[in-house]
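For this view, one protein chain was removed and the others were kept in their places.
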Amino acid sequence: MQLISCPFCGLRDETEFRFGAEAGKRRGTASSSAEEWANYLYFQGNPKGQTREIWVHLACGEFFMLERDSMTHEIHQSYCIRKEDQK
Amino acid sequence: MRLASFGTAVDSTKPLNFTFDGMACQGLAGDTVASALLAAGVRVVGRSFKYHRPRGIWGHGSEEPNAIFDVSCGIDREPNARGTTTQLSEGLRVRSVNASPNASRDTYGLFDAFARFIPAGFYYKTFMWPDWQRFEPRIRAMAGLGCIDKVWSPKSFSRQVNSTCDVLVVGAGRSGLAAASRAAKDGKSVMIVDEGIEPGGTLLYRSRLIEGVSASDWLCETLIELERRDVRMLSRATAYGVYDHNLVCVSELKGGFAPPDLWRIRTSEIVIATGAIERPLVFPNNDRPGVMSAASALFYLRRYGVRVGERVVIASNNDSTGEIANAFRDAEAKVIEVAAVKDVKGRHGIEAVIDSEGRSIAADALLVSGGFTPTVHLYCQNKGRLRWSESHAAFLPGKPVEGMRVVGSAAGDFGWTVSAAWAAKPGKTRAWIDFQNDVTLKDLAQAARENYRSVEHVKRYTTLGMATDQGKTSNLNGLVAMAALTGRSIAETGTTTYRPPYTPTSLMAFTGVRHGELFNPVRRLALEPEHRAAGAVFREYGGWLRPAAYGSDIQAEALRARETVGIFDGSPLGKIDVIGPDAGALLDFNSYGTISTLRPGRLRYGFMLQETGIVYDDGVIARVDEYRFVVSCSSSHVQGVYQRLEEWRQDQFDPSRVYIHNATPRWATLTVTGPRSRQLLKELDLGLDIGLAELPHMAFVLGSFEGGPARVARVSFSGDLSFEVSVPLSKAVLLFHAMRRASTPLGGILLGLEAMMILRAEKGYIVIGKDTDGLTMPHDLGHTGPRDKRTDEFVGRRALFTDWAMGRDRRQLVGLAVAEGEAALPTGSHGIERVNGKLRSVGYVTSSYFSPTLRRPIALGLIERGAARQGDTVKFQYLGREREATIVAPCFIDPEGTRLHV
Partner (left out) sequence: MIRRRSHYSAFTLFKEGLLGQVGWQPTWASPEPKPAYDAIVVGGGGHGLATAYYLAKNHGLPNVAVIEKGWLGGGNTGRNTTVVRSNYFYPESVALYDFALRLYEGLSRELNYNIMLSQRGMVVVAHSEFEMEISARLVNAMQINGVDAELFSREQVIEIAPAMNARPDARYPIFGGVWQSRAGVARHDAVAWGYARGASHLGVDIIQNCEVLDFIFEAGRCCGVVTSLGEIRAGRVGLAVAGHSSVLAAKAGFQLPIQSYALQAMVSEPVKPVLDTVVLSLGTGTYVSQSDKGELVFGGGLDRIPSYAQRGNPPLQEQVISGLVEMFPAFGQLKLLRQWAGIVDIVPDSSPIIGPSPLPGLYLNCGWGTGGFKAIPAGGWLLAHLMAIGSHHEISRPFDLGRFTSGRLIDEAAGSGIAH
């Protein structure tokens, strides 16, 4: 059972969180080609090792960025998504 | 035999009666089943899994491979209880497993004579004609150890405790206690868990000087010291698994037949002080009853005063047995130490030991020590990697793992010198590696020959280490033998994966209170007692316990609602507030239809799609004012809708301009439906500014009820004039009674969900997830407007234009009519057609009822190209029977909607 850090609430049990998606995807739109739309909807890197993902803390409802290792389950860092936008 | 001096663990004044295989025996308070049986002189305690060889007690802890029993007392029972860790109690019935009629006279014992024809993996090579299933039942009946009572059910539940500490020490032997006391002195919060009945580990029976004092004195002082420092100590508590981020799970036995407690302990540091387990020596017939772990023999002698033999031979590859020989001599046994054993005579108990020179030594016990295997399971579970140490003749922990320290014997600090003596090449007589599963050296040789050389292949092919002792005594001997047989080094051969739990752990420890309703609690209505008092039959719908009907006549209920008025509890319907300047924009994005054009005070029905274009939910959205909407969704989708709104809010919008609040749990909603519903509402004081007659269809007003707010919406799920009245939960009971009072003179009734389902189906109103499936898109339901007209982006839009979404053969919502006088089409019937003589499904019936209003069956379905095929007759199949039905419009009553406007 992993401990994940919500940037707003701190360390909590993994059961309080839900995996959202891999970070860095752009949402497709009506003008996307069929391939682009399929890429957005279904395809992903699914990396073994370092990952950058969007997660949600179900308790506070905030989506945030989580960097972790999908092999060792080390949690590297988590941060607020919108701060990242400003970077 | 029990010595007069007894032992430190038993109370000689308290005899306990028990039976073994029906035979009356007596033990003492403090005994384990194993010590009591040894004291009673019982040699054969069970039979091995495959060859039914007689088995005696080998060890004294959780490593025990042989002493497995079904124990019971009254109605309590435990199958496959390990005799070495099961405490004796008055009246205990102990039965050997895998033996009939009893352990010493087992009818299957003759299997051993045919052993050569049933070697490792023999079943892979035969039983193929005519097929395996012809043989399987007999093989199954012979397999398995104990028996369970099929009508047993849990009577009490385990306690599950979450806890934290700075340092968790696993193992309360010398090094564990020392580590705990050091950490406690450093001011850390410390917990110790130990499998044993009492803390102490080997200190309880080995005499050594520690820091100048005797083992027992040191133990005593240290325990006092730890208690003074508030160190929490759990005995009979097994740390069975280490999980991510230093979570250790511990099962703590509570005595008797009570389920163990489960501890989930999160800690900064785990100290593994789990000691080491003595290995058998591998020699011919080394499995005979009376061949025993030397350390265990000492354990029984010192702890229980049980001397396992009078004429004792000791064979060892290390210097740990000197003390044991002396102890047995002190106990007036005749002791002979031999360098190696060539064979053992005696089938049901040792009669003689043949030493390496071929001399026959009369004996009744053979104590062996083949070295020590550090208990590194938890280290390995935590991604630790072992390294082979020739000088220890053992795999030891390699590089440290963060947050974990391995100390004492578990780290190879045995205090003895071991000079490895491994198995010779297999000879004529079988030498055992795995006692319980009957894996011999010959089996390993065969596995090597057949190229099952990876340790994991060996394990699976021969079943080595897969018994209930999980290979604690056998794995290392097995892999060392395999290394020799395949000409590889031991390090190269490697170990199998260490999997939790460390010892078999009661399933009841894991379940905690998750039984019955608490397994997955249902959600309950505020008005449940009122509904029950009114005679409601409850059923679960989408996680909610709701009134299905108020009596047995659902048809009559539905009809009365059509004719007069019905009161329906719609409280589980979602009520999610979306608030802020961007609320409209968010809802537009989230919905299939445009929402922002809604005027305040109005309602709009529509869908929400998944990004895949599939209809996710339907519902009614109300606009309260410019900045405030209330989203009503299906009861089972409340969490999902809330979460998706939140997700899009944070992803696509400025979260400071729109806010989501799930108000569902705070409101109760009662719906009144039927031609007299307006009359009913008129009887209530709802503090409305406008007359109910002025409230148009798909509009709502705010009012008040009994001093609280009320929301009255004119919206219909039945096709009749209907109103939804929502009040805070605290007013629900008052509203319910007020409505019932008003409804009685009108001939009204309470309406259950089943009748409501009929009403909505008559009108062709769909239920998402019942009349739609995971492929249904809005245009399949006839809703094409937004797809064709909207130009802005919304969830799922692009997916409505894939090749498949625009395909011709889509399954579309239809009505289905059967011929006059026929019964309803069963829900789940499939429409069928034949293509090239092959049957194929063209869709299926999603809802089907006898309509009380029309006095004939009606049905809805999803049928290929159904929308364009009205009037066609389609064949339907249900459990092999064929029927016909005609495709009609999916609306059976009042297509013009006049009933909505009475």
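The chains carry the letters A and B, assigned in the order they are written, with residues numbered from 1 in each.
Simple rule for what comes next: contacts are C-beta pairs under 8 Å (C-beta built on N, C-alpha and C of every residue); 3 or more make two chains touch, one makes a residue touch a chain.
From a predicted model like this one, the values you see are computed outputs, not experimental measurements.
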| item | value |
| --- | --- |
| Candidates B:D186, B:E227, B:E540 or B:E694 - the one touching the absent chain | B:E540 |
| Identified contact with the non-displayed chain, of B:S454, B:S704 or B:T886 | B:S454 |
| Residue, one of B:M23, B:A362, B:L507 or B:A823, that touches the chain absent here | B:L507 |
| Touch with the omitted chain, as defined above, among B:S153, B:S656 or B:N836 | B:S153 |
| Chain not shown, touching residues in chain A | 1-2, 14-15, 18-19, 34-35, 37-39, 41-49, 51, 53, 70-73 |
| Interface with the undisplayed chain - residues on chain B | 77-80, 116-117, 119, 122-129, 131-133, 136, 139-141, 143-154, 241, 243-244, 247, 249, 259, 264, 381, 442, 446, 449-454, 456-457, 460-461, 463, 468, 470, 497, 499-501, 504-508, 510-512, 514-517, 519-520, 539-541, 612-614, 769-770, 773-775, 799, 802-805, 807, 826-830, 832, 839-841, 844, 877-880 |
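Everything that follows uses one rule, which is that only the chains that are shown with their structure count from here on.
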| item | value |
| --- | --- |
| Chain centre separation (chain A, chain B; CA means) in Å | 27 |
| Sites on chain B touched by chain A in the complex | 243-245, 247, 264, 266, 383, 611-612, 643, 646-647, 650-652, 655, 793, 797-799, 801-803 |
| Partner chain B, residues of chain A touching it in the complex | 1-3, 14, 20, 27-30, 32, 34, 37, 41, 56, 58, 61-63, 72-73, 75, 81-82 |
